[in-house]
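With one protein chain withheld, the remaining protein chains of the complex are depicted in position.
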Amino acid sequence: MSDKIRIGVLGATSYTGAELVRILAFHPNATITYVSSQSHAQERLSSIFPALSGINDDVLISPQDAQIRGDVDCVFSCLPHAVSASLILPVIERGIKVIDLSADFRLKNPDIYKAWYKTEHPAPKLLEKAVFGLCEHYRKEIANASIIANPGCYVTSVLLPLLPLYKNGASIEWIIADSKSGVSGAGRTLKLNTMFAEANENFSAYSIGHAHRHTPEIEQELGFAAGKPVTITFSPHLLPVNRGILSTIYIKTGLSAEKCAEIVKNFYTGEPFVRVREASDLPTVASVAHTNYCDITFTDGKDGRPVIAVSALDNLVKGASGQAIQNMNIMFGLTETTGLMR
Amino acid sequence: MSDKIRIGVLGATSYTGAELVRILAFHPNATITYVSSQSHAQERLSSIFPALSGINDDVLISPQDAQIRGDVDCVFSCLPHAVSASLILPVIERGIKVIDLSADFRLKNPDIYKAWYKTEHPAPKLLEKAVFGLCEHYRKEIANASIIANPGCYVTSVLLPLLPLYKNGASIEWIIADSKSGVSGAGRTLKLNTMFAEANENFSAYSIGHAHRHTPEIEQELGFAAGKPVTITFSPHLLPVNRGILSTIYIKTGLSAEKCAEIVKNFYTGEPFVRVREASDLPTVASVAHTNYCDITFTDGKDGRPVIAVSALDNLVKGASGQAIQNMNIMFGLTETTGLMR
Amino acid sequence: MSDKIRIGVLGATSYTGAELVRILAFHPNATITYVSSQSHAQERLSSIFPALSGINDDVLISPQDAQIRGDVDCVFSCLPHAVSASLILPVIERGIKVIDLSADFRLKNPDIYKAWYKTEHPAPKLLEKAVFGLCEHYRKEIANASIIANPGCYVTSVLLPLLPLYKNGASIEWIIADSKSGVSGAGRTLKLNTMFAEANENFSAYSIGHAHRHTPEIEQELGFAAGKPVTITFSPHLLPVNRGILSTIYIKTGLSAEKCAEIVKNFYTGEPFVRVREASDLPTVASVAHTNYCDITFTDGKDGRPVIAVSALDNLVKGASGQAIQNMNIMFGLTETTGLMR
Partner (left out) sequence: MSDKIRIGVLGATSYTGAELVRILAFHPNATITYVSSQSHAQERLSSIFPALSGINDDVLISPQDAQIRGDVDCVFSCLPHAVSASLILPVIERGIKVIDLSADFRLKNPDIYKAWYKTEHPAPKLLEKAVFGLCEHYRKEIANASIIANPGCYVTSVLLPLLPLYKNGASIEWIIADSKSGVSGAGRTLKLNTMFAEANENFSAYSIGHAHRHTPEIEQELGFAAGKPVTITFSPHLLPVNRGILSTIYIKTGLSAEKCAEIVKNFYTGEPFVRVREASDLPTVASVAHTNYCDITFTDGKDGRPVIAVSALDNLVKGASGQAIQNMNIMFGLTETTGLMR
């Protein structure tokens, strides 16, 4: 076992935490050293998630105990924002690699962080060191990083189709991303709107009108690729499925859908987890559920109407824990697909 | 019973047909004289829909037998397009009022009909007589009509928030309607993509890129209101719920969301079935399911981003059978809400 | 308005409370005088349930304020057990008729109540006065009652098929009721197991092995009908739908399924809300959803295997609020179906 990457998981009782454990349990080059949880410390992880019985029956340790552990090579944090940055500081200081699934290291500008998250950034000095973990676009930086800011789920679904266009110099007048996410995206905290009898047989928009926290993250990365500020209209919706995000993205550009598809397909040639499909073969949530794939198409709007990109991914896998493990594979020099093809 | 409106229902074994029967069964001023079906003639309607046992146990008659019946005052047709127009011709000729839930009398221009439905219009001469049955906008014409073209479900969800703006002279640069519909909207015909194990835990776009037949219907009515041609980007999606449509509509206009809401709220003052809500109180599919309501909000996009209208309705009620009965109430001089408040 | 029954609703923000309000809003002989809630006092009911906008926009009053109101003829309590009995005591003392949807007045023996609900009964003296509100079996007593103990949802689904057999003197060796309920049956309180991402795509048994509180209620009523103690095996399950209960009931008896069906069908002749169906036409949850019906069949087990009764009803309607209103109709001398046919 000594040559396996030794893993710690903070916030293991969240949905992303459980998904991480589920994938890592069968990863040939990783071993879970500890799982941690504030609210469930001293309980078995498999008593919280019976599905993990026989897969991981470890007793959860407290974050305080986790922070002082030196016997790990990589720590994944599935903690809430603000809490995450402050709890992983001591881990980073021990020289342990950190993959943070919270929003804490995604925004480069601490003022923008404060404006959207209503709190001072807990570790502004680390922002420069952190690498935005969108694997297909920051692979080289990820390989050498000590802290990864794992991208937001919606963010990944919007950036993957758009970034290659900007990087190719496409002129884009405006963008609207109408996104729909399964309920696990809202986390495991008890809230009325995600109760079964409220969310089932229902569908609704929320945080529309430049109000969702994934918006500045999308605009930052599009801006980096464009070399100038980019604004976007981003509208999230709550979809009555457990997993999956589908984004319908309207792009006002002089390019045809065919040309967009060609640029994006070329960009992702050889990428194991991005499937650029024919326009006749639109992505669906079911086709990517439980996988690390992101599927993408471009459809012509006809007669000057905007081009329509559709992308789909599993919010818990490519939108969170799968991409986090892809980042780990890159950081530790493993084949990028290790443990993720299933 | 003699003073009740005598009703015939063609295509009673469709979802819209069954919903019509369910509502009409408890309508105090209507009585169902016959229910008709091609494929299930001679069977009891309640053997097809056990939920209707004790509510309507009539034996279905064939459309051929229905056509020659003179003992009805109003016929609802839930037949497929093209079939509908040809089967209701003899009914119309008998002077019986007809409310057609198919697409056959919605488009005023038979060439556009042919372009989208790939068939010659079966009764082009009747197109002029037919009134577009969007009750809140054609009430006066409906009162005197002999043929009603009941609007499409998606169409109703897009027109209700937009028409008052155009009628108020608003300057609108472009519109994108990203619409999501429950599976009953696809009808009761056996198709793979609407099988449970395919549609459940799934979500997908379809007929995007100016390909869905409700597009010309929307553009026609917006054009009439604008006094000039209007184009729209309309993207339908299949939502894993039985009932309900939610449309997220992006409107590029100089008006603020607040101003849009004011115009639309004023327009619908006193309307029993349109609820213009606060922006903080976004419509949901569950709030309108099984009712004849359409809920509407307007949200500001901020910093020049488009205004976002959200509308929600039940595709089988306000989007089909409920609105059809609302039309009947208008045509026969009844209080418009009769039988529809439940 | 003066000749309408004036109604107060306690616990109006529960699912059964909202369903009561929804039905009563269109009841021709009733008017809601007040709606009450502890946790949401001073808010509008329609701000909690947007679906009720325009239907009931009353401000919720506190239970303390409700208790002293004399301007009502009938109070429905949708409060939790123990809380309900203590809060409605003053209402009863004012001579106002009470229909209690909690479990507080269902069990005649306060010791059994204590054993199952782990608390002393708050008003044991009233137990004798209270009538068990299973309309088809206690109609005469209900007509003269001042307190109705509205039966449990599971209980109604099990008693309706079985009681006529016992009343007919059938010899029954043993009974197993394997029941499945939609998630609204668990109420609107935040609990992990009824979160969408937990209950969706899931199914589970709970409180099996003589542990569910509806068991003594079923055994009490079967015992009354049998004239001797009856025991039952009752196993509830959580079904991923919003509404509906289906009970599969195994009856070890010398009678054939045909004979059982005949007895039960005869018993319910003329009953508007019980549909005894052919064995070939098994009840389904969808056929009774949103209605006050209970559908029942009997299937032969063959070669000495037990007879299988299947019953289905909507847990919020015939299993709670619909039956409560049916009780009100009986108590106030109205046609029993008033307001309930929709």
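Letters A, B and C mark the chains in the order given here, with residues in each chain numbered from 1 onward.
Just so it is clear, a contact is a pair of C-beta atoms (placed from the backbone, for glycine too) under 8 Å apart; a residue touches a chain by one contact, two chains touch by 3 or more.
Owing to the predicted nature of the structure, the values given are computational and were not obtained by experimental measurement.
Enquirer: Looking beyond the chains shown, say which of A:Asn150, A:Ser179, A:Ser287 or A:Ser321 touches the absent one.
Expert: Hidden-chain contact among the options goes to A:Ser287.
Enquirer: Check each of C:Asp58, C:Glu141 or C:Asp178 against the chain that is not shown and name the one that touches it.
Expert: From the options C:Asp58, C:Glu141 or C:Asp178, the contact with the absent chain belongs to C:Asp178.
Enquirer: Of the listed residues C:Gly8, C:Gly244, C:Gly322 or C:Gly339, which contacts the missing chain in the full complex?
Expert: Only one of C:Gly8, C:Gly244, C:Gly322 or C:Gly339 touches the chain omitted from view, namely C:Gly244.
Enquirer: May I ask which residue of C:Lys118, C:Lys228 or C:Lys302 touches the chain that does not appear here?
Expert: In the full complex, the listed residue that touches the missing chain is C:Lys302.
Enquirer: What is the set of chain B residues that contact the non-displayed chain in the whole complex?
Expert: 15, 182-184, 186, 188, 190-192, 194-201, 240-242
Enquirer: Spell out, residue by residue, where the missing chain touches chain A.
Expert: Contact residues on chain A toward the absent chain are 25-26, 47, 50-51, 53-54, 201, 272, 275, 277, 281, 284, 286-291, 293, 295, 341-342.
Enquirer: In the complete complex, which positions of chain C touch the hidden chain?
Expert: Residues 176, 178, 180, 198, 201-206, 208-210, 231, 233, 235, 237, 239-244, 246, 248, 250, 257, 279, 282-286, 289, 299-306, 308, 310 of chain C touch the chain absent from view.
Methods note: only the chains that are shown with their structure count from here on.
Enquirer: How far is the middle of chain B from the middle of chain C, if each middle is the mean of its Cα atoms, in Å?
Expert: 36
Enquirer: Where the centres are mean C-alpha positions, what is the separation of chain A from chain B, in Å?
Expert: Inter-chain centre distance comes to 40 Å.
Enquirer: What are the residue numbers in chain A that touch two or more other chains?
Expert: In chain A, the residues touching two or more other chains are 198, 201, 240-242.
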